[in-house]
Every structure is written in C-alpha cells, then in structure tokens.
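Pasting a structure below so you can have a look.
What follows is subunit A.
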Amino acid sequence: MLLAVLSGFLLAIVTPALHRITGRYIGWTLAILPASLTAYFASLIPDIQANGSLMLEYAWLPGLGIDLNFLVDGLSLVFALLISGIGTFILIYAGSYLAGHNYLARFFVIMLSFMASMLGLVLSDNLITLFVFWELTSITSYLLIGFNHEDVEARKCALQGLFVTAAGGLTLMAGLILLAIMGDSYSLSEILSSDMALHEHAFYTAAVICILAGTFTKSAQVPFHFWLPNAMAAPTPVSAFLHSATMVKAGIYLMARLNPSLGEGELWGSALMLFGAATMVTGAYRAFSSTGIKNVLAYSTIMALGTLTMLIGVGTELALTAFICFLVAHSLYKGGLFMIAGALDHETGTKDITRMGGLRKAMPVTAAITCLAALSLAGLPPLFGFIAKELLFESLLDSPLWSAGLTTAAVAAAILIVGVAGLVAIKPFFGQVVNTPKSPHEAPFGMLVGPAVLSVTALVFGLAPFLPEGALLQSAAGSVKGVPVETYLALWHGVNLPLILSIGSLLLGLALLFRWSRLQPALYAINTYAARFGPEAGYFRFMEGITIVAAWQTRVLQNGVLGLYLLLLVAVTFGLTGYTLLSHHGFNLTLNLGDSHFYEWGIALLLVVAAIFACTTHSRLGSVASMGVLGFGVALTFILFSAPDLGITQLLVETLTVILLVLVLFKLPEFTNLSSPFERYRDLAVAVFAGGVMTLLILAALDIQYFESISSYYIENSAPLAYGRNIVNVILVDFRALDTLGEIFVLSLAALGVLSMIKLRAEDQHKL
Partner candidate 1 sequence: MIGFFWNIMLALAWVALSGSFTALNFMAGFFFAYLALMVLQRQVPALKGYSRRLPRMAAFLVYFVKELVKANFRVAYDVATPVWYMKPGVIGFELAARTDVEITFLSSVISLTPGTLSLDVSDDRKVLFIHAMFLQDEEQLRQDLRELETRILKILR
Partner candidate 2 sequence: MKSNTLILHTAALFIMPLQLMFSVFLLFRGHDEPGGGFIGGLVASGAFVLYAFAFGARKTRSILRVAPRDLLAAGLLFAIASTIPAFLTGQPMLTAHWWELPLPGDNYLKLSTPLIFDIGVYAAVLGTIMTFVMNLMESDE
C-alpha cells in the first residue's frame, strides 16, 4: 500500500528520463501505473466487503505521532478508484493533448505527484499525514494552474487558487490539531471508533470552524468558490482531473470522513447544509450564465460540490447514499466533459461556446460521447446521473431540517443544470456550422478514450446500479454515516415526487436553454455587478490590503532613520527594565554623601561635566578632548579604587582612542546641528529617562548582595597555584584565559575590518 501511494512520486522522479525514451508514447506509458493501481484497489474490494475496513501500518515520525498508516474502507476506496481510474485516462489524454509541448515531462512529473498526493490524502489514517498530502495537492495544483507561466493571468490565477486553498489549509491544520487534541490521537480510525462525544468538547466549535474553513476553500464552497473557475487557466487535463474529479473533492472527502465524529454537533449539519445549498445554487446559476466552456463546466462543478456538501450536512442514510452516488456520477461525467472541452479547444482553437456550432459533422464520435455525458449531467435516465439526482431529491424531501428550502434550492439548481447540459452538448455540436479559428477534425484517439470509457461507465452504472452498489457504494455510505447503511439503488422507483420534480426541472431547464441567447446580456450584467461586491472582490481587496498595510508598516517601522531606530530601542530597553524594576523590586533614590571623600566628588564632577561638555560643545575636537578628560577621570576612578591595571589600560586606550579619532576626524565635516529643537528635547528626555533607569538599577543592585563573590578563590590560589601575584593578570592569562583569547581575536577582527575598509575600495573592485 505504501508503494501504491508513493509509486506516483517515484515514477515522477524518473519521468524526465522516461520521456526521453518513450517520446510521444509517454502518456500511454505512464498510464500503466494508475491502471495497475486501479486494478490493485479493485482487488481490495472483496476484503472491504468482508471486513468493512483495512488498515496498513508504516512508521514515519513516531515521536510526533505521525505515521504512514493507511485506512482503506468503502469511502477511501471509492475515492482511490476514482483517482486512479480517471487518472489513467487523464494521463493518456494529456499525452495527446500536450503532444510535442516543451515541458511535457515537467507536466507529467507534477501530474503524477499530484495523483500520488491525492491517493495519500484519501488513504491516510493519520490526520497529519492526510494534511501533508492535502497541502501537496494544493502545491501541485498551483504548479499546474500556472503551467502556462509566462502568461500573467495564469500566474495570478495560480496564486489565487493557492492562496485561498493554503489559507484554508492552515486553518485546517489548526482544526486537525484541535481534533487530535480532542480525540487524543492523530489516528482517524481511533478518533472515528472512539466513543467520546466530541461535540461536547470545549474545542468542538473551534475545531469544526477551522476544519470547515479548510474543506470549504478546497472544495470551492461559497464564499470561497471564486478561485475554481480561475483555475481553468490550467491545461484541460488538469481541469478535468484536479478541478473537477479529484482535488476539489478532497474537502468533500474530509467532511465525509469526519462526519461520523463531528456530525453529532448541530453546527456541523447546519453549516454544511447552508453553505452547500448556497454553493449549489450559485454554481448552477453561474454555470448557466457563462460562455466559456471550461467556465460552464467549472461552475457546474461548484454546483456539484455544493450539493455534496449539503448532502453530508443532511446526514440521513438516504442523503449519504445520494452523496456517494452523486459523487461517483459527477466524477464520471464531469471528467469526461472536461476532456471533451479540451478536445474542442484543441480542435477549434476556441473555448467560447458562442463561437462554436454544428461540429457534429466534423467530430461525430466526440458529439456522441458528449451527449452521453451531458445526459448524465442533466440527470436523465438511463444514466447514473439520473439515479443520483432522484436520490438527491428524495433525501432532501426526507431531510429532518429545512426540507422545503433545500428541496427548492435543489430543484432550482437542477433546472439550471439542465440548461447547462444543453449548452455543453447542443450548442457546439448542433445548429449552424460556425467558423472557428482552427478547422476542426475528430479528436485523436488518446483524447477520446477517456471520455468514452467514463461515459459508458456512467451508462452501465445507470443500467445496472447494483454493480457499484454491491461492490462499494453501500459500504462507502456506511463509512460516511459511521454505521452500516442499507441502500436501494434503482433506475425506476415508480412515479413519485422526486420523479415529478425531475421532469419539471427538465422541462423548465429546456425552456431556459432556448432563451439562453436572449438572457445572456442580462446575466452578464448581473455577473459584472456581483463581481464588484462578491467574494472575489473581497479577495483582491484583501491582497491589496496586505500590500498597503505592509508598505505602511515598513514606512513607519523600517524608516531608515537610525535615530528613530535607536530611540525605539532605548525606549523599549529602559521602559521594559524600568517598568520591571518598579513592579518587581521597587526603588529608592539614595545618595550616601558620607562615604565619599571630597576629591572623589571632584572626580565624579569631572566625569559628569566632561560628558556633558562632550555632548554640548560645538567643537568636534573639543568634544574629543573632553572624551580624553573623561578617560582620565575614569582612569583616576580606577586608580583611586584599587584597580591599577585598569587605570593603566584606560589611560593607554584613551590616548590611542584620541589619536585614532584625530587621525580620522579631519576627513570628516565639522559638527553641525542637524536636528530640530523638538527632536533635541525629545531625545534629551529619552536619554535622561534611560540614564535615570540605569541609576535606579545600580542603586537597587547596590543594596543587594545575595551571594558572596567567587573571587576569594582567585585571591587564595593566584600565588600558590598559578604562580602570579598580580591577581588581575593571573585571571586574564590563566583563570579566565579564554576570555582573553576571544578578546585578542576581537581586536584582530577589528584590525582586519579596518584594513579592508581602507584598502579595498569599492571603485577599484572587479565587479561581477
């Protein structure tokens, strides 16, 4: 199983090499993998029928509770089969569609990676592993949407898709972690099988919101749906595979997967129903009002995704059965339709259905397959789509909550979708022949085999619903419900309310279709108006907002003015320290006059006036000389308080400092007063505050001597053990010689820096 999941990645790695060997047969060659995977997954069906589920365990990151365990049950197997099955045809199709393309190998690398990720996603038992694959699908999707990357629009669309799904992905991560904390495990099977009442947990609401944010973005639910039509910038095989059949269903998968655990809370069901219904209607409406064939299909996908979400939300046995059927039906017809759309594009050179017509003569096989798929889309017998739609109506009528509203919405969507199906199947192929940019021929075999097989499968499933039902659908529905489910799939249920609704919607849909051309301007106007206030506008406003906030923040914070940086730094340093001193220790302003000699006062005074003079003088060298005086003052302090070594060092360093300053200064301009009086007073206030805090700190520290200094050790052992009588020097070269070692390296580094700064001039350099 691990191999099954990873094989896609492995194959991806060798694809470029393979491409060189197989040339134009690369699509067919690569398709062997998903084909065999399909067979492999199909071979698991008996096992699932017998045991309900199957667990295959592989270790990965046990420390974090992350493993590569794979959970195979009805639900995951349905998805796995869809992925590998449709994947097989997509690869074949892409081999033809992109034949001769410069980056065909790169395309297949990403495609295979995507397929593997998708398999990993639906098969993972571990929440985190699932998330890993989830994100991989987002990234591969990004790379595929932007496949025509030299086109600005493609890049923008790719970014939009990625940004929306990644945003959702991050909340999903939080949600999954919360779920894991609630369920005390990262293992789906453990969480699903535990009898903990998750909906009573404090994290429940947060977890549901986070997870749904993730699934809604991925599965293009309103209000996050806008990225999906834009994702049609991708080559058609990608749209067919990722953006209709598989990736967008990842969110659906996850909702279905978690339904048994999270479905008990009220929030879950109502959120899914509400957003699902809204998505369904919006998708259907937008599909009907679009002109680009891929947009039509994309919006109808959104409609389907909404429907699926809504069905999970309804959550009855019937609804979940409908869910599974609709899922399978949709994948079969939508994958096929997309491939057709690509073929049309490929042959005619346009995507706009208003610019096609009468193609049935040039492309008869294509036309036939399209009709078959469109019938399924419209939910007409004898295709599997019909069964799904009947179940949909039935389950909504049966819904414990908001039955009427949901049914009305579903019927409205169904009406529009009939129109959409007509648009797709009738508009291009029938009626007058319209001149297209390319003169159309029948699409190559590689591009037709997929749609054909998928449509025929839909037909077979429609005629013999017990085939998929017995094999998988029942157990899949059980997986979603959390308990075994009894299903009764049939093409003919007798005349009942769902059938009446179906017929009604069919008729109304046909009526709409025939008025489509006349409705188009009005629809267009509505869409344009909605675009200004819709969620997509929100997305653009958000992105713009980030840029504006970022620029503003950078202007304010990273303003380039060193003085302001320092000001903030000083304010933070001493504000924080001062506040902590106040709150954690308190302070007292003591000044003990008695313990100082008058001449020590004199030196203190000298230090102070030298410092102040250095700051206030307008003469640079006066300032430097004053620093010299300060140095003498500091040295005197050292000397008077028993630190001769320090005194000497200070004196020498002071002298050398003055020399260095003087050496440098005459290349520099004289002091000028650059700052305004306000700035000076502001800086003065901050500086005085900082100095005050320092004084308070020192005074506080002077009162405290928690422990004796460790120095007595040095004093005692300096002569007997280290053979030196100048204890300071012994510390420097023996007790703490490492400090000194570091220090001479500091000096050397300063020297090297100075050397290069002076000797290596930018203008002399050999530039790259």
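The candidates came about this way: all candidates are chains of the complex that A comes from, given by their letters.
Couple of notes before you dig in:
Heads up, the rule we're going with is that contacts are C-beta pairs under 8 Å (C-beta built on N, C-alpha and C of every residue); 3 or more make two chains touch, one makes a residue touch a chain; residues count from 1.
From a predicted model like this one, the values you see are computed outputs, not experimental measurements.
Only one option in 1 or 2 touches subunit A in this complex, and it is number 2.
Remark: subunit A residues 644-645, 648-649, 652-653, 655-656, 659-660, 663-664, 667, 722-726, 729-730, 732-734, 737-738, 740-741, 744-745, 747-748, 750-752, 754-755, 758-759 touch candidate 2 in the complex.
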